[in-house]
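Accompanying notes for the structure given below.
All protein chains but one are shown in place.
On to chain A.
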Amino acid sequence: MLILECPYCGVKAEETELSPGYEAHLKRYGPGASDDEFESYMFARKNPKGVHFERWRHVYGCGKWFLAARCTATLEVFGTYPAQTSAPPPDLIEAIKAKRPGWEGYK
C-alpha cells in the first residue's frame, strides 16, 4: 500500500484516496516544436525500476495535483511537493542521492 502526504492539506492519504497522473516533469514544447520534441512529450516515458517522479491528485480530499518521488521497486516514498514547479526541490534531490548513490538523476 502506498501512502503519500498531500503537500497542500497535510493528509497522509492512502493510495485509494488519490488518482494517478503518471510521470512528472514532462516538458510540453510550444508552437514550432520539432516532431522529435513532440514525440518525446507524447510518448517517451522512463518507466524506471527505482527512483521515479510522478503526478498524483488528492481526488478524495482537497482536489489538488501534487508531485511525488518514490521507488517503483520498493515503494519507498522520498517526498512529495506542490506541483507549481518544473523541477524537484534541491533538498529532495540531495536526500535521494544520499539514499541511492547510483541514481542517475531525474532527467
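Everything that follows uses one rule, which is that a contact is a pair of C-beta atoms (placed from the backbone, for glycine too) under 8 Å apart; a residue touches a chain by one contact, two chains touch by 3 or more; residues count from 1.
Quick note on the criterion: contacts and distances are computed from a predicted model.
Colleague: Pick from "ABC-type oligopeptide transport system ATPase component", "ABC transporter ATP-binding protein", "Sarcosine oxidase subunit gamma" or "Succinate dehydrogenase, cytochrome b556 subunit" the UniProt protein name of the chain that isn't shown here.
Modeller: "Sarcosine oxidase subunit gamma"
Colleague: Where the complex has a chain not shown, which of A:Val11, A:Ala33 or A:Ala83 is the residue touching it?
Modeller: If we include the chain that is not displayed, A:Val11 is the one touching it.
Colleague: Go through chain A and note every residue touching the omitted chain.
Modeller: So the residues of chain A touching the unseen chain are 8-11, 14, 16-17, 60-64.
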